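I'd like to ask some things about the structure below.
One protein chain omitted, others in place.
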Amino acid sequence: MNLVRLIYASHKTEFWNDLELGKLLESAQRFNKAKNLTGMLYFNRKYFLQCIEGQRDDVSALYSEIVKDKRHRDVQILAFEEIDEREMEHWNMCYLPDSQVTQSMVLKYTNGTDFDPFSMTGRGALNFMLNASRQLKASQRDVAEKPAGH
Amino acid sequence: MNLVRLIYASHKTEFWNDLELGKLLESAQRFNKAKNLTGMLYFNRKYFLQCIEGQRDDVSALYSEIVKDKRHRDVQILAFEEIDEREMEHWNMCYLPDSQVTQSMVLKYTNGTDFDPFSMTGRGALNFMLNASRQLKASQRDVAEKPAGH
Amino acid sequence: MNLVRLIYASHKTEFWNDLELGKLLESAQRFNKAKNLTGMLYFNRKYFLQCIEGQRDDVSALYSEIVKDKRHRDVQILAFEEIDEREMEHWNMCYLPDSQVTQSMVLKYTNGTDFDPFSMTGRGALNFMLNASRQLKASQRDVAEKPAGH
Amino acid sequence: MNLVRLIYASHKTEFWNDLELGKLLESAQRFNKAKNLTGMLYFNRKYFLQCIEGQRDDVSALYSEIVKDKRHRDVQILAFEEIDEREMEHWNMCYLPDSQVTQSMVLKYTNGTDFDPFSMTGRGALNFMLNASRQLKASQRDVAEKPAGH
Amino acid sequence: MNLVRLIYASHKTEFWNDLELGKLLESAQRFNKAKNLTGMLYFNRKYFLQCIEGQRDDVSALYSEIVKDKRHRDVQILAFEEIDEREMEHWNMCYLPDSQVTQSMVLKYTNGTDFDPFSMTGRGALNFMLNASRQLKASQRDVAEKPAGH
Amino acid sequence: MNLVRLIYASHKTEFWNDLELGKLLESAQRFNKAKNLTGMLYFNRKYFLQCIEGQRDDVSALYSEIVKDKRHRDVQILAFEEIDEREMEHWNMCYLPDSQVTQSMVLKYTNGTDFDPFSMTGRGALNFMLNASRQLKASQRDVAEKPAGH
Amino acid sequence: MNLVRLIYASHKTEFWNDLELGKLLESAQRFNKAKNLTGMLYFNRKYFLQCIEGQRDDVSALYSEIVKDKRHRDVQILAFEEIDEREMEHWNMCYLPDSQVTQSMVLKYTNGTDFDPFSMTGRGALNFMLNASRQLKASQRDVAEKPAGH
Amino acid sequence: MNLVRLIYASHKTEFWNDLELGKLLESAQRFNKAKNLTGMLYFNRKYFLQCIEGQRDDVSALYSEIVKDKRHRDVQILAFEEIDEREMEHWNMCYLPDSQVTQSMVLKYTNGTDFDPFSMTGRGALNFMLNASRQLKASQRDVAEKPAGH
Amino acid sequence: MNLVRLIYASHKTEFWNDLELGKLLESAQRFNKAKNLTGMLYFNRKYFLQCIEGQRDDVSALYSEIVKDKRHRDVQILAFEEIDEREMEHWNMCYLPDSQVTQSMVLKYTNGTDFDPFSMTGRGALNFMLNASRQLKASQRDVAEKPAGH
Partner (left out) sequence: MNLVRLIYASHKTEFWNDLELGKLLESAQRFNKAKNLTGMLYFNRKYFLQCIEGQRDDVSALYSEIVKDKRHRDVQILAFEEIDEREMEHWNMCYLPDSQVTQSMVLKYTNGTDFDPFSMTGRGALNFMLNASRQLKASQRDVAEKPAGH
């Protein structure tokens, strides 16, 4: 079964509570590890941008769950592609807080400094994510989680 | 806003009733026309394979609905791409019954004559759909619906 | 001096009067012929989509005039490229009425049957225009004007 | 909405006053920041060459304003393209004084050491601008303004 | 699971009996149909050249069987590739007798008129097979078997 | 005669005994050296993934033997290509134990940390093998055998 | 010695006399035939556009002569390339009078209906010439001269 | 063993006798057929241009013989390439007399109407030969010999 | 107006006097600077090889002068191309004496150590010149003249 990479954007709703972020990540990492899913989640208190890598059926199944999650809305696919190798194999779900990526990096890929993923093209979203993941790998820091698969 | 094309496969459930196919198509066509969505639905009494073209947010919104529909399960994205022009501009949702595509065409793209879309690669699924849509256009027959947008 | 092709979209204003379309075209054709400009104007009673080919300074000078014209607003560049040869050398400004291009052709390139050029990508706009110009040439009909340059 | 990059050249008029340059830049930076526009302005006491990056409608709207500005004339588009990422995300409008770019760099891209942007091809203009912006980034100096978006 | 195409050459042994060719084909077609394998077998009373298309595990499993078949030896893989669509979807195993392909066609792809598949490159073998299958399709004749999958 | 590279996956059977691994490698290296075959064998106590480089007939002949070996089953070709130069010229059969490649490297190319080569595409398998061989060469360590050809 | 193709434009001077055109062509054809030069000359009573094909030294030698000819001035190279085959092998110097190419063809490649070769790019000039030569070949008419080389 | 195509030019010597051409061709065809060599020989009473296709060692062996043949001199390789399929599979050595190819075809690829193969580039020589062989095939005429391999 | 680059070779005549080289360079640099022409002149006491960059009309005008100069003959164009940027912007006419480029560099691009530019292809001549100019830039030495444009 081919590996795929999916990137989507969404908008938080009134059901979202910033305090639960840690819990969400924890359970996401647990679930993703069980399914061998890897990826990154970017959140700026308003929008989510998430990248998920894994087996095609697992990625789709998770996406179907995520779509039903009341904590966000307007879930929108930005990019989807079959891949030969993952780029985010080090994280089951790496959290990328807003402060970590510089303002100019957001501006580089979107139309604003208040990050709005809906204004990104598929390729822009992909570049943004790959760019961020490469910077993270370079800095050798395992962000906000234990290594994937352990 | 860019146009996109999404193709997914799914498996019918016990909630599906073949007799309601006509009604589903009718309401799909009505809804899609309102949203300027175009595409094709292939069904072989077991699996669905659907292609949806339109504005990125509309396609994602419809996909989010479809994913929740109890009448099928294992909804799985096979292909997704930004496009400059639609290929299925003539149909808001063209129904492609199993008998219409020949057995050898199914065999050409999948591993069987009993069509199983889950065994298709993204490119295979795309080729299958574009191939079918071109054959339909060539034969000049408006299949199973009125022209899109009227 | 290199030749260029520019495509823009705009929105008519209250200063626009459908009855003056003929006059506009006539004077546009006269001016364009004097400047060796060629192109196409598409209008659907709400939006304009125009393609202008010619010498870079002439195209820019005309565009600067057009931008100031009170009869439309939100004038937005969709595509611009240096070209080795024109595609619309047969018309100083060919008028492409809404009825002439089929509904499905509009749907093919935009997100609707009520044509909205602002939803087109640059490449989509270019394809739409070139597609239309090729169809016109094929049908051998000189539409709504005398040959360019006479 | 896609990001675009537009480059134009123009000729100063008698309404231009070198002393107002600072004021122009300041207000340009303020406006551009509000609209998330980024770019560079090159001026050699005779010609302007400007590069503007941002959302397509914002770039076109600003260009329509600039075209009407009496302080320059013969405003001519040299290059326009849809982009996936900005190159000038660090500056809302970076001023590039004549002295800063060496004479040989001007000679490299144009036909003279007295810079004449009208003699540049679109690609030449693009290369010139990207080259300059990369040199600026490399030298780590924020020229003549505060970081974009702050 | 991806589809693949495998081409191999082999040399008949003393266990081979020309009279059993019909029986071999019949059982091959029966088996291949059950496994949705398609392809072509070329035989010139000395060498075999066979092309097999189907699911990767099925093709490999059949190849493992064929390798053990005492009726030929020196079984050698010439080409193997993942494919998006089959080229031989019309035949579960089409027999291509020596007389049917002209001498010059053999000479075109090998070093002789007495066909020796071992002298072919992978690409040459592929071209030979695709060329033959296209000629067969063009001539609309179903050779030596019933349609695949029935 | 052209050089080729073949990669296959297989599943150990009850006839396999981990203690005999050393003996298998030794005899494989002896045989391969005699035939100028080079390559790599990856084993994770469950699956084998092997890459073999050499002359086309030798590679095929060895593969035919391997296929009949009762110690594994479900032998499946993942990739096969004609090559201009070997990548594994330093090892007649390099053993790559599971511990040596990191977990994240397995995850990068497959759908799991428990390595399952059957879930790899041909390209993925190739990348995995070439990646591993490059890392080995870089680390300058001759793993588990004497240099090839001596 | 490689073959080359050279295209230049020039402006007639007061030393030019339209009545001598026939004589010029005749002697040009005689000379070119002796040197195996082939090509086309376009003249619109004001400008010349000429294409010359042949051996590199012969083309350069002729061009050196032409440059010194007082009957025109501002001789300017538009295009020059090494070629594997000629496109104008049928004419030692084919005369292409203004009336023969349509107005719209001139407009297609230049900025005007009064042909001005100086406004052409190299590629535009090449396309114009090749286009004209293909049309001439298609119409099977040997224009204004006997076949080359006789 | 790969197939190759070799093209060379040479100059006849005093040992050459035009009357023996027939005999040369006959024995060449006999020998080439035995070795499965195919090709074309062009001769204009002064120069030879020959194309030979076949197995690499056979082509080289024949070329070594030809080089020693006293009937021509200055034997010079113009082109050599590995091929997947022959282009001249219909002729063991097709004779292409000077009269058969038109003067303009010679002029198209060389610098003269008196054919001089030494002035051709490798690609030019190849194009000339392939062009000639395609014309011959198209005209369906077997020139000056019986089919290859019989 | 586009920039172009022209390279030609020539042969000195009896009118040439090595002692005047300095004067030639000085006046060439003066003239070229006035016309914003840049380039390089290579001379080995027998042949000249010169590269000239600048506006198309200026380059052609200078070339027309050079062609008439009695001090050399057989002036032959080797390469000509439209360019987006100069490579020799640092020198109005850089003199490249024979001693400066090593013998092996001459041999690399021509057929001899006694440099003969007539034996170069257009691409070879271009590579030679660009290679030399890059080496000069790298060595940071302004050879034999003051910076261009001052």
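First chain written, first letter: the chains are A, B, C, D, E, F, G, H and I, and each begins at residue 1.
Here is the rule we go by: contacts are C-beta pairs under 8 Å (C-beta built on N, C-alpha and C of every residue); 3 or more make two chains touch, one makes a residue touch a chain.
Note that this is a predicted model, so its numbers are computed, not measured.
Of the listed positions H:Met40, H:Ala79 or H:Leu107, the one in contact with the omitted chain in the full complex is H:Ala79. By the touch criterion stated above, the residues of chain I touching the omitted chain are 103-105, 107-109, 111-113, 119, 121, 123-124, 127. Residues of chain H in touch with the missing chain: 2, 4, 6, 8, 56-57, 59-61, 63-64, 67-68, 74-82, 118, 121-123. For chain F, the residues touching the chain absent from view are 1-3, 36, 38, 54-55, 58, 84-86, 89-90, 147-150.
Criterion: only the chains that are shown with their structure count from here on.
Centre-to-centre spacing of chain D and chain H amounts to 62 Å, using the average Cα coordinate of each chain. Multi-chain contact residues of chain A (touching two or more other chains) are listed as 1-2, 121, 123.
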